[in-house]
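Only a single protein chain was left out; the remaining protein chains are all shown in position.
Order of writing sets the labels: A and B. Residues in every chain begin at 1.
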Amino acid sequence: MPTLTVDGKQIEIKQGQTIIEAARSAGIEIPHFCWHPSLSISGNCRICLVEIEKMPKLAISCSTYASDGMVVHTQSQKTIEARNAVMEFILINHPLDCPICDEAGECKLQEYVYDNGKGESRFEEIKNRKEKRVQLGPHIKFDGERCISCSRCIRFSEEIAKKNQLTFVQRGDKVTITTFPGESFDNPYTLNTTDICPVGALTNQDFRFKSRVWEMSKTDSICVGCSRGCNTEIWIRNNEILRLTPRHNEDVNSYWMCDKGRLETFKNVNAGNRIDGTYIRKEGQLQKVSWGEALNVAAKSLKDYKSGEIAFIGSAYATCEDNYALIKFAKSLGVTNIDFAGHIISGDQDEILIREDKTPNSLGAELVGVQPGSSGINILAILKGIKEGKIKALYILEDDAASFNEEWESTIGNLDLLIVHATNENKTTALANIVFPASTFAEKNGTFVNFQGRVQRIRPAVATEEMDRALDGMEMSRWDKFGTEFDRWMQGHKYDSKPSWKIFVALSQLLGFKMKFNMAEEIFAEIANSISAFKGLDYDEVGKHGVQLKIKQTVNA
Amino acid sequence: MERIVLPQIENLNQIEVYLANGGFESAKKAFAKTPDEIIDEVKKSGLRGRGGAAFSAGLKWSFMPKTTDKPKYLCVNGDESEPGSFKDRQIFEDNPFQLIEGAIITCYAIGAKVAYLYIRGEYHKWIKLMQKAVDETYSRRFLGDKMKETFGIDFSCDLFIHKGAGAYICGEESSLMNSIEGLRGYPRVKPPFPAQRGLWNCPTTINNVETITNVPAIIKNGWECFSKIGAPKHPGTILFGISGHVNKPGVYELPSGVLLTDLIYNVAGGVPGNKKIKCVIPGGSSMPPLRGDQLEGVRMDAESLKEVGSAIGTGGVMVMDEDTNLLKVLIRIAHFYHHESCGQCTPCREGTGWMEKILHRIDEGHGTSADLDLLISVANNIEGNTICALGEAAAWPVKFMITRFRDEFEKYVNKNISIPVPNKVHSMRGTAVPLAEIQK
Partner (left out) sequence: MPGQKREKDLNIFEKLYIPEIAKGMALTLKSMFRPNVTLQYPEVRFEPPASYRGRPVLVQENNGIERCVACGLCSRVCPALAIEVQASETDLDKERYPVKFEINMLRCIFCGFCEEVCPEEAIVMSKDYELVFKNRNDAIFGKDKLLVPVEKLKDRLEFLRKFK
């Protein structure tokens, strides 16, 4: 094996690896701004200059290929002097407005200045002024003065988003970034540039000035915007989601996620129409009642119907665990009319990330068995059954059946009994007899199976009424750790909701069939035992980056 | 002596005259040989690039891959954007056909089917002249498909003139290629070198106009003849463009290794008013300047100038007499490189502007001796840390001008002066605290 020596450490190298990549694989971080593992090499920031023995000049480690026997020094005096020189050049025209800049706290420039900066400036001239607060596109604001012209955003839009929308204009220290004439920076992936921007030049309009990064906690999660299942991080302050960012997973989404997933999938969690507590229809009006009352009424009502008169609709929005609990509950009642609805917007798909199946778990729902039993009927037959009066009670899990189409809306209004688990108010909850508040993806443990057949975990990031950040082992910010109930920054609203599987467990107790699940993990263990595709898996195994299930790829349920 | 590049023949820029004087005979002679023989001959002649780096032309050609399924290209660099350099213009005007012939021979030697002649945008008139010359060459069937019949060989090449848009940086070979491709004039990171991945990622050779114009002469007279002219390690004639404080400024073709003092006093007619020389920049504005008292015995070839701490560059000699204010000269040069920095890589983008700002401050009387050291330090920080050679081009004049004329620059600065510091409290600019208040 060819080897490279970096700072006295022997590193095995692969064919075509650059020095920076080889060093990174061995845990040696060479400072870099313009280099990004998923983008082409531009070599313009010059901060990654290193000393290579037998080379007359310093070389940039991002574009110099590692070769056998090469000896590289990343901490030699020559290297450090060059790095300091480049750092000084970058800083002379940088506005140093960290107090205002949103990137502070996750800014590469700031980090390297802490590591390598001299702490004082030799620059005593007037700084260059450039345009600030430029609206590049619908979601992005650009600050020309902060920009260090690393060209990452330009290369991203060209190479990853496949849209030539950004370019450098002007020359020398007047160089700035703009969109091409008549263009707006509006491709579906623009906000990734705010993640890869090494400084605060590109900022997310939606998150701008909302919070300091060190005030938030972050929880690993999965985007629920489509069946890609991009790995994400949920950023929380005061029990409120402030932003989502993509998390690196080379097998699913690399470093990226789409703008829609980033901006729209979490808004319902803090929305005003969240269902907060259980509701029962009394005298034509939905009225808030206690959990006990709602559960009792639901259990009693279900007993009034024969198993053939009841149908269950699972959900591709719900986790595998929730769907599994639904099946188990339905079977305990002898119901075999079980199915779920797909949500496919045909054509709304690209070669990059976006999938036309707009649910996170249609494959998972299918795999755990949300489908008609041997004598059961499918979703279209259920609709027909309701119309013909054969199906009198319908139980819907986390889906808005009334919004499928007008036929559904008018039909389910005529049911004798409609029980719904929902996170937010919608057309279906407006028709329901009993509404149970379901926890959102950000408030529970569970698993989704993406279109590739990869099972991935979601974790609770927002606490509901029944949860406690510390006791439930959730991620905690400094505020969460030290806050008390008297601090206003700890008084973020906690919704009175439960994961759907917990509601099924509670109902099963009342109906005499006792499901003995205390944690989502236990349901997953049972799934792993009983369903071959999940065989041998547990939450630890699924871990941070998910596990590919051994199934034939069945796409788009 | 015989002139090779600009022979003293009337109306040589007319194709009849050129043909009557042995035009395109060298090409015929070349086609009788194999490409490798030509490369070998040019190598042996010792022809070195005239664009600044003085790299062996034959060696450069030999880097072109022999077996490749990609097309190969020749770029002839006529961007000539170095201040103080105006020799290529003379070739465009007086001897365009020899340049075209040279390009044809070079294409044959390296196996290129297409040659691009890149001429700077400001040379509007000469672009027209060159285009006329190229059109005539085509109509005489020395270029294009029909040259197969003319020369009776199975080889043809095309020559296109590409007009630059007025950027100094596009004289750098890799940004020249970007410019031809229609991209921003940004230099490329090397390696890969143009011979591996040049124009449209194909093998490419880039030579200066003057270098290419020398090629027919080498083929015609043989490499021995050429290698005997001038300095042995840098043979041939060089076009010297003399400007500044001399009586007869202009372009002179002389054998390499000519004495600099000869060039100034005998060829260019000396300094007006018999004034002393304070400073000479021997090879275009980016090369290190020489002191007036250093000139004795300096010969104008790459090796000799290297010994005295300068470089031949493009052979653009700038002479400054004793009354010259070197600070103003340096400000003008620094301004040029600040203005022309492409802005791609950090040291040059930020450093060139910084140096100019410091120099302006010194000019305004707010400089201290420490600022001169700061300038040298900034120049050192740029040098060697950039993608292309513009870093050096910008750093050298500042660095060497100040080190070599420190005594003069000390006159422009004050010993004790406290300068206003506007950047101490950067973040306060958004608030209503006036600058004067902060400085108290």
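Keep in mind that, in the parts below, a contact is a pair of C-beta atoms (placed from the backbone, for glycine too) under 8 Å apart; a residue touches a chain by one contact, two chains touch by 3 or more.
All of these numbers come straight from a predicted model, not from anything done at the bench.
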item	value
Full-complex contact with the absent chain, from A:111, A:159, A:264 or A:487	A:487
Contact partner of the left-out chain, one of A:133, A:306, A:493 or A:514	A:133
Residue, one of A:215, A:276 or A:425, that touches the chain absent here	A:215
In chain A, positions touching the absent partner	98-100, 104, 132-133, 208-212, 214-215, 478-479, 482-483, 486-489
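We adopt the following convention: only the chains that are shown with their structure count from here on.
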item	value
Rounded Å distance between chain A and chain B, as computed from the means of their C-alpha atoms	54
Contact footprint of chain B on chain A as seen in their complex	41-47, 49, 57-58, 60, 63, 82, 85-86, 88-90, 92-93, 95-100, 121-128, 148-149, 167-168, 170-175
Residue numbers on chain B that touch chain A, as the complex places them	167, 184, 189, 338-347, 349-354, 357-358, 361, 374, 377, 381, 384-387, 419, 421-423, 426-427, 430
